[in-house]
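I have a structure I would like to understand better, so I am pasting it below and will then ask my questions one at a time.
Left out: one protein chain. Kept in place: all the others.
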Amino acid sequence: MKTRTLKRHLNDSFKSLKRNGWMSVAAVSAVTVTLLLVGIFFAMIFNFNKISQDIENDVHVRVMIERGTTSKQKDQLQKKLEKIAAVKDVTYSSRKKELNKVVGSYGQSFKMFTGDDNPLYDVYTVSTTKPSQTIKVAKHAKQLKYVYDATYGGNNAKKLFKVMSSVRKWGIGFTLLLLFVAVFLISNTIRITILSRRDEIGIMRLVGATNAYIRWPFLFEGAWVGLLGVIIPIIIIDVGYGWVYRHMALSMASAGYSMLKPGIFLFQLDLTMAVIGIVIGALGSVISMRRFLRI
Amino acid sequence: MKTRTLKRHLNDSFKSLKRNGWMSVAAVSAVTVTLLLVGIFFAMIFNFNKISQDIENDVHVRVMIERGTTSKQKDQLQKKLEKIAAVKDVTYSSRKKELNKVVGSYGQSFKMFTGDDNPLYDVYTVSTTKPSQTIKVAKHAKQLKYVYDATYGGNNAKKLFKVMSSVRKWGIGFTLLLLFVAVFLISNTIRITILSRRDEIGIMRLVGATNAYIRWPFLFEGAWVGLLGVIIPIIIIDVGYGWVYRHMALSMASAGYSMLKPGIFLFQLDLTMAVIGIVIGALGSVISMRRFLRI
Amino acid sequence: MIRMTNVSKKYPNGVTAIKDLSLTIESGEFAYIVGPSGAGKSTFIKMLYHQLRATSGKIEVAGFDLIGMKDRDVPYLRRKIGVVFQDFKLLPRLTVFENVAYAMEVIEAQPQAIKDRVLEVLELVGLKGEIRRFPNELSGGEQQRVAVARAIVNQPEVLIADEPTGNLDPETSDGIMDILEAINQRGTIVLMATHNKQMVNERTHRVLAIEDGRLVRDEKEGDYGYED
Partner (left out) sequence: MIRMTNVSKKYPNGVTAIKDLSLTIESGEFAYIVGPSGAGKSTFIKMLYHQLRATSGKIEVAGFDLIGMKDRDVPYLRRKIGVVFQDFKLLPRLTVFENVAYAMEVIEAQPQAIKDRVLEVLELVGLKGEIRRFPNELSGGEQQRVAVARAIVNQPEVLIADEPTGNLDPETSDGIMDILEAINQRGTIVLMATHNKQMVNERTHRVLAIEDGRLVRDEKEGDYGYED
């Protein structure tokens, strides 16, 4: 294609966008609303994922050390623990400290067991790189020397795991669904606008335009619709996310979790939306007009 | 309006729907996809709500009874507990039983404390009607006679509360957003189809049709588009939800939670979708054509 | 009766298509509107059934005052006027029968009356065999005849036709003219823009010549008057 022709196509696409008036506005706003939904939902689902991981990562393996283990042997044990695949870090907590924790949640009456009466064990708290590895690590740890027992969170944690992972599975499914919906709705809107212009396309054919020649301005017009449609969602998402991030960060942090940092995440999200809008706008346009490009 | 005229309008709307061919198909499929999204999302969010409530409801207030309290006094206490506002039910668990629980999660070494050595207390487990009342109930219980202490879940539960409630808050926000988006997208699609028929509307005006006369068939046509558009989502949601329910029910139950029962829930969901589709289809149609009904 | 007093029409793009035009057409008159392409004939006609609002002046048609008319009264004016549009303006999604019937349906006529009357006028314009077709399945002349049928179906007080024979062969044109004259005989005002010199000269009626938006000639028994 000559640059002159390309320029003409670009020009034509602008003109057409402008002269289609309300039709263009309606198409652009369909893209806007769809992508706004996509953007907000994606921001939510990815953060939910992040936080649910934070929660899962809260769950550790408690490795109880047999009584009478010397501190050298403990060091040995620690090294062994650290070598288990998927172990991130290992922290030590004496039985005394452990008792204090129990006192905290089960009441003052445990206080009488301080000192040698303390029925608890010294403990290594082992955190894993992947939450799903917790059970495996616990089993492994149990077989090590000097280990009295190795437990992990218990029933509550298991439940939480299950809920989180099923919510996340549904989240992925819904993300894909939403993507499909967005693609469909945007291309469908473009299709309707093209349907209403079939006569125009027919006339272009009748005065000797090749299909390629007709297609280009429509392709560009679809792309403009997508581009214009993506601007508002990007602004709203970027500003809104920043606001939420600033206002939630503290309360999140106090609960031990954190949202995704705006920088890269927003960039990726914006890019995703722009690609959906522009690519689907352009492709939808070209694909919808195919059937009008006969005879 | 005469019934004859009404029949004619209905007739005209059918004809028009049929004769608009691909345009009608495109409009109907826009409604279909939008409502499918709404339906699936609503099914998810309401179930998520249900389950998160189940989880929250798992959290109880543990009221420890002072040692030496007679069983008659305990009954008194139970009655008092039951009288606290927002208390749903109160179950008794002896210190022996409690110890077994501790043994379960902290290891066999506690076994030595059975019998009179048992450092634990008899306990009333109090469940509240609203999870948010837990803290209040605990405080109240603490001040009662024969009560040694009253605690609730502890740190983990608090975290969970926070996460759940914020997820739920976001869920409501997103539900509203999705509703708005659905309404907008459906009416926008209808608007585009009407825009492409402005000439038609103009001709109707020119041959002496009143605005009301022109409006009715368009209103009905919009309603048909909505009605046709809602059929597939309803089928998919009903069948799909039934399937998911059957397949998830067991694993859910084993985790102690349950999904919403299909019966009434699906009826409400279907109704919501039908109302959105049909009402917005009809209204969108009438509102979009307003500006073409001048001169 | 149609009365225009000092009517002007300026389009948004700045073109003044009708300039200070005054005329009166009495009930029962038959008048041609002639003039070169772009003279303002269609603009003049469009103001009569309120498709266009005059920029200034007074217009009175069939007892309606068109200036300051409320939008909701416009349909009632139009029901007294039958119009053959220069570009036909048929409803593309309705069949020939339905297009003509539509004009009767809007006044909520009886279904049987509609059926009878529509078939009657379609026979009159020679299209009884095409009632199930859609406008895009018709020849240019056939579409024009459907437009004529629709304009006359309600037996209007005023019949306005913008080149009703532009796409017709002389024989068919004559048939249409016979119909229009018959309607005129029953007291309907017929107002017809045309470029058909022969017709204007042979079937003499009042002639209104418009040039560049002005009424330049108004003759009771006129002729087309332009040389070629």
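Order of writing sets the chain letters: A, B and C. Residues in each chain are counted from 1.
Just so we're on the same page, a contact is a pair of C-beta atoms (placed from the backbone, for glycine too) under 8 Å apart; a residue touches a chain by one contact, two chains touch by 3 or more.
Quantities reported herein were computed from a predicted structural model and do not represent experimental measurements.
Of the chains on view, those touched by the hidden chain across the whole complex are A, C. Checked against the full complex, the one of C:26, C:65 or C:87 touching the unshown chain is C:87. Only one of the listed residues, C:139, C:155 or C:185, touches the absent chain: C:139. The chain not displayed touches chain A at residues 2, 4-5, 8, 15-16, 19-20, 200, 203-211, 213, 293-295. Interface residues of chain C with the unshown chain, by the touch rule above, are 11, 13, 15, 34-38, 41-43, 86-87, 133, 137-142, 144-145, 162-163, 166-174, 195, 197-198, 224, 226-228.
Throughout what follows, only the chains that are shown with their structure count from here on.
Chains making contact with chain A as well as with chain B: none in this assembly. Comparing each chain's Cα centroid with the centroid of every protein Cα atom identifies chain B as the most central.
Taking the mean of C-alpha positions as each chain's centre, the chain lying farthest from the centre of chain A is C. Averaging Cα coordinates per chain places chain A and chain B 23 Å apart. Chain B and chain C have Cα centroids lying 61 Å from one another. Our note on geometry: chain A versus chain C, Cα centroid distance of 66 Å, whole angstroms. Shown for chain A are the residues in touch with two or more other chains, of which there are none. Looking at chain C, no residue sits in touch with two or more other chains.
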